[in-house]
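With one protein chain withheld, the remaining protein chains of the complex are depicted in position.
We just call them A and B in the order they show up, numbering each chain from 1.
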Amino acid sequence: MSLLKLTEVTMNFGGLTALKSFNLELAPGEIVGLSGPNGAGKTTVFNVITGVYEPSHGQIFFMEQEITGMRPDLITKAGIARTFQNIRLFKGLSVMENVLIAHHLHLKANYLAAMLKLPGYRREEREMRERSLALLERVGLADLRDEQAGALPYGMQRRLEIARALATNPKLLLLDEPAAGMNPKEAEDLTAFIKEIQTEFDLTIFLIEHHMDVVMNISELIYVLDYGMTIAGGKPAEVQNNQRVIEAYLGVNEDVED
Amino acid sequence: MAEQKRRNQILTTVSILLLLGFIYFAENYLDLYIVRILNVCAIYAILGMSMNLINGFTGLFSLGHAGFMAVGAYTTALLTMPPAVKQQIFYLTPLIKPLDQMNLAFPLALLVGGLLTALVGSMIAAPVLRLKGDYLAIATLGFAEIIRVVFTNTQSITNGALGLKGIPALTNLWWSFGTAAFTLVVLLSLINSSYGRALKAIREDETAAEAMGINLAKHKTLSFVTGAFFAGIGGGLLGNLLGTIDPKMFSFMFTFNILLIVVLGGMGSLTGSIISAFIVTFANEYLRFLDESINLGFFVLRGKVGMRSVVFSATLMFVVLFYRHGLMGSKEFSWDRLLASRVCQRMQGCFKKRLLKGGYDQ
Partner (left out) sequence: MTLDLFLQHLSNGISLGSLYALIAIGYTMVYGILRLINFAHGDIFMMATYFAFFGIVTFRIPWFITFPLVLVLTAGLGMGVETVAYRPLREAPKISLLISAIGASFFLENLTIVLFGGVPKPFPAPKLFTDVVQVGAVSIQKLTFYIPIVTVIALLGLMYLINKTKTGMAMRAVSMDHETARVMGININRTISFTFGLGSFLAAVGGIMWGMKFPQIQPLMGVIPGLKCFIAAVIGGIGNIGGAVIGGFILGIGEIMLVAFLPDLTGYRDAFAFVLLILILMSKPTGILGEKTAEKV
């Protein structure tokens, strides 16, 4: 059984095809990487999975249910959580609040009950707080729970964003360039951390990583995109030696130099 | 810690008692003019808080407040006016049945006014809340204008451009301050609840909020409708304070005044809105001299009509340009902060010194 399945997904923006006939199948418990040069369409894949964009063509299934074009909050409710490439925390709110907000989707008490602080709501609120604190402890941010999220150092913001995603209680976690802007040591720690939470929370992880070495290290399978096309897919070692992948990356390097 | 909490509780209780005493005193002994201003302060506080919920806490730039107030004011007025007065006022086009005979107790009429406004709010919400930023602003402003135009043209319900006169003066300080306190308690509780956090998340980042499983349409509507409810009640209190209302009163200018209160107090601070409601209302009264000529006996100081509004709009711009977070930012009033503030520290220092000098042990 596949957890997530994309068939022939295409995304057009005006005249630009950001993603073309993309196919993917994720089995439960896998860690799969998605790579490719700048503007290849990686983030677009996440955006169509999470309902931010409605794909122009193709279908998306999560646990055998079609979720194509569904509202993002419902997709999250169904069990897909994500982080963003350009960290999107609730910057003005506290670290704790950021995680609490992610619990909101499981709240059973209705609006009036919450406004009037009825006992049922109070119990749920207490539980949410306990769970949030436990999560923050797990990612090592418990001491900073009252800090403003936007004031945290970059690396911690990344961790908080992951903690926040975990709080929605997902089955599938999508990480968009989690190691971006980190030095090799930090990236290594993060890799270890991702592997840990994967077993701990029983997750399937699909992650975008620009840097080949990081994806290689962590993923069992890697897909590579270039100009919206899937140019390779398979075991890290195979992909690494793929001629088209090498060319795509060399192309990028040329761009960087001029 | 616990001691601090106890101290705060005592301070709060004492303040409430003082406030109650003050209201009693004001109602019985103060000059009617002052009482009226105080009523307006409390009503503006309600309106400011309700707009703050929508604009400051949820980040929806809504400019429809005058429309909400109009619905509340007309409903409450029509439900509290005695049938004889209604008959007298609606001499051009008679008031439709059964409104012409209806007469409810004030609190009930306020509640109906609030609920009806909430209903109007929820009808507007569906189309409008899909829009963002400026579009939302202009669409809500448009709805408020439509409400005003409709009220001008439905003679048999609103008496058209003539407006309503002889609305019973039922609003007193107990009602206005009581409602303001109720609004504060309910809204504080709301913004500190899980729903309130969801609203703030929407304000901070809609895309991220949605990715965290928050149903944007639902939560925006909740905020909008709650804001409308309290705006309607505020409108009702205002109508029954002033005694006359007409559609012209509920123009964009009114929304602007409330916006000024919200921005000055701090977007995202309920207590800030209350403080600035008092400041703005009193300033509005005491700056009246700007609009009028005053005779100083030996010299007549020429005022200019509109000068007050110039000062107000300049203040709004000044606040946004140089002092964007307003008086309170997004923080609420707290005893701890007040006592820790510099002025207060100095006062405490003086106080203690004097006590020691007097030979007492502290």
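Observations
Just so it is clear, a contact is a pair of C-beta atoms (placed from the backbone, for glycine too) under 8 Å apart; a residue touches a chain by one contact, two chains touch by 3 or more.
Keep in mind the model is a prediction, meaning the values are calculated, not measured.
Across B:L99, B:V186, B:M307 or B:L339, the single residue that touches the chain missing here is B:M307.
Contact residues of subunit B toward the unshown chain are 55, 59, 61, 127-128, 130-131, 133-135, 137-139, 141-143, 145-146, 149-150, 152-153, 207, 252-253, 256, 259, 263, 267, 304-307, 309-310, 312-314, 316-317, 320-321, 324. Summarising the interface, subunit A meets the missing chain with residues 13-14, 43, 47, 52-53, 84.
Keep in mind that, in the parts below, only the chains that are shown with their structure count from here on.
Computed from the mean C-alpha positions, the centre of subunit A lies at a distance of 42 Å from the centre of subunit B. Taken in their complex, subunit B has these residues touching subunit A: 186, 189-190, 193-195, 197-198, 200-201, 204-205, 207-216, 222, 330.
Taken together, the subunit A residues at the contact with subunit B in this complex read 50, 52, 71-73, 76-77, 81-82, 84, 88-93, 97, 100-105, 107, 109, 111, 114-117, 121, 124-125, 128, 164, 168.
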